[in-house]
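Pasting in a structure now, in structure tokens, and then I'll have a few things to ask.
What you see is the complex with one protein chain gone and the rest in place.
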Amino acid sequence: MALLEAFNVVAGYGETEILHGVSITVNTGEVVTIIGPNGCGKSTLMKAIVGLVRVRAGSVHFRGVDISDQDPEQTVRIGLCYVPQTDNVFPSMTIRENLEIGAFVRRDDYQFRIDEMFELFPDLRRSARLKAGTLSGGQRQMLAIARALMLDPVLLLLDEPSAGLAPALVAGVFKRIRDINSTGVSILLVEQNARESLRISDRGYVLSGGVNQLQDTGPALLDNPEVGRVYLGG
Amino acid sequence: MNLVSSRPRNLARPSRRYLRRIGLRMSPSRISALLAAGLLILGFLPFVKLGLVVNGLILGSVIALGAIGLTLVYGILKLGNFAHGDYMALGAYVAFFIVDGVLPRVGIEGAGLGPFTFGFPVLIALPLAAAVVALGAIALDALIYRRLRDRAASTAILMMASLGVAISIRGLVQLIWSGETQHYPRESRQVFHLPMDVRIPPDGLFVAVLAVILVAGVYGLLTYTKMGKAMRATSDNPTLALVSGINTRQVVWWTWGIGGALAAIAGVLLAVVQAQLLPIMGWKFLIPLFAAVILGGIGNPYGALIGALIVGVSMELSTQWINPSYKPAVAFAIMIGVLLARPRGIFGDTQ
Partner (left out) sequence: MDISGVIDYLIGFAIMAMIYAVFALGLNVHWGFTGLFNIGIAGFFALGAYTAALLTSPPPDPDQFEDFIFGGNLANQGLLDLGVDAWFFLGLAAAALVCGLVALIIGTITLRLNDDYLSIATLGIAESVRFFFLNEKWAANGSKGLYRIPKFLGDVVAPENYDYLYVVVALVILLILFAAVQRAVRSPWGRVLRAIREDEVTTAASGKNVFHFKLQSFVFGAMIMGIGGALFAHHVRFLSPLTFDPLLATFVIWAMLMVGGSGNNLGAVLGAFVVWGVWAGTQFLPGVFSDPSFRLLMIGVIIVAIMLLRPGGLLGEWRRIVASRPASAAVRDSTDPG
């Protein structure tokens, strides 16, 4: 069943239109990756889905409900949690406070969820009282993901989680993403690091110039010679 | 596999941890800067009149109440609010209206409550004026600033609009209460005499104690309540706050509410300390307010508190050597000095 269905989405900033009609689907339980060159609209698509950027034409449906015009404040309440590529933590707040903000719309006692996050990312527990701004890049990325997980999202949207990380850490991040997926969270991933991300993905899309270029299963895209030449560096 | 690089951090000693929690992270350069400042102050101590330091702390408390609101608005709404001083003046005049025009009709009058020059009516008027200005600030946001934000107007446009608001408020205050000096009903009182020629006016003590209580209240609100955390989160990273489901509209209301209420109280206290009200009193207070905010780092309420005390004490101490009417210029000089040396404030990152 299609969990998320973006159809012919047109969006952009000010007078510049970046997406000229992009369609993607995420099914329940899947990991889906979007790859493409810089400026092709990958991040804009994510922002359009969560409501940070207005959808000018086309539609976004989540579990059959039209969310094209919803604010981020509303989309987060129905289980869409988004991790931006940069500036994805609250630097002057402690790690615990960051997680509390992640649970902002929860009405139950979310302490157990914080404990679960500390189980998942033990390093965070050790530095729970530190300010997020003092964390290293890898820890910060983990905190950003943990913050988004506080709500038990149905669909997690990750914008380039491996960007700016030391190569040694990258494989670990993708393993974590796979782990999170195995707990039942569907994942939509935008990545520069095409090879690693396609490897863990059920399906993938290639965007170029604000339109769909290719779509296939993850392994098939990995084997596609054209994708290999352009995006996987030979 | 350990994917999180474990950078050595041995900063977890309790005292430092506490400082860090309240926003004062320590680094060697910061510690040495503070040490230098401390030594400078200690070195000066034999030459300064302690009485001036006391006056400075009282003035600093008033600045702090204004500056905390200003820095919250600055951090959360990205607006350097030029009307903040005039919110103070408005608060002082609303209280004056209540004390002078409303309460006498229901038989509440008086001055010289206990050791203080002002009377019971001022104590009644204080929270009322705070509420009026808080609601006024929220209404002005809905009327003006929200529309500008929705249009994604630049900060300069927002500040320009706040300048217009400042001018309008002052015009309105002058129109209603005239440009002449007014004052709350007062009776003269003895000052407290302490050793070393320190004299504390009881009013000043009242101001300082009330400021401490209010600052502690703001600290508690920001640190422990859900709304306070949401405010800090919005100040830190508005986009991430939005995608975390924080109702930014409510955050904005609370910010203006707290900022407006504190400004009104600061205005009343300023009128009490100066023993007079003038429509221009708020506008003239802008430079010390901004100096305190910049000194403490924009958006950092705890920094603004420290900054306000530094600015207040410096302004009063300067009168020992230079003409007292240069006090605001001293605040300005401090601000320029900070901009030159540590543009992100004494507690901010040097980068």
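The first chain written gets the first letter, and so on, giving A and B; residue counts start at 1 in each chain.
To be clear about the criterion, a residue touches a chain if its C-beta (ideal position, glycine included) is under 8 Å from a C-beta of that chain, and two chains touch if they have at least 3 such contacts.
Computed from a prediction, not measured in an experiment: that's the story for all the values here.
Enquirer: Among the chains present, which touch the one that was left out?
Expert: B
Enquirer: In the full complex, which of B:52, B:159, B:221 or B:275 touches the chain missing from this view?
Expert: B:159
Enquirer: If I consider the whole complex, including the chain that's not displayed, which of B:233, B:286 or B:315 touches that chain?
Expert: Among B:233, B:286 or B:315, only B:286 touches the chain that is not shown.
Enquirer: Using the touch rule from the top, list residues of chain B that touch the missing partner.
Expert: Residues of chain B in contact with the hidden chain: 80, 82, 144, 147-148, 153-157, 159-161, 163-172, 174-175, 178-179, 283-284, 286-287, 290, 294, 323, 325-326, 328-329, 332, 335-336, 339-340, 343.
Note that in this section only the chains that are shown with their structure count from here on.
Enquirer: Averaging only over C-alpha atoms, locate the centres of chain A and chain B and give their separation in whole Å.
Expert: About 41 Å, centre to centre.
Enquirer: Can you list the chain B residues touching chain A in their complex?
Expert: 1-7, 9, 11-12, 17, 20-21, 23, 25, 226, 229-230, 232-233, 235-237, 239-248, 300
Enquirer: Considering the complex alone, what residue numbers of chain A touch chain B?
Expert: 50, 52, 71-73, 76-77, 81-82, 84, 87-94, 97, 100-102, 104-105, 121, 123, 127, 129-131, 134, 136-139, 142, 147, 151, 166, 169, 171-173, 175-176
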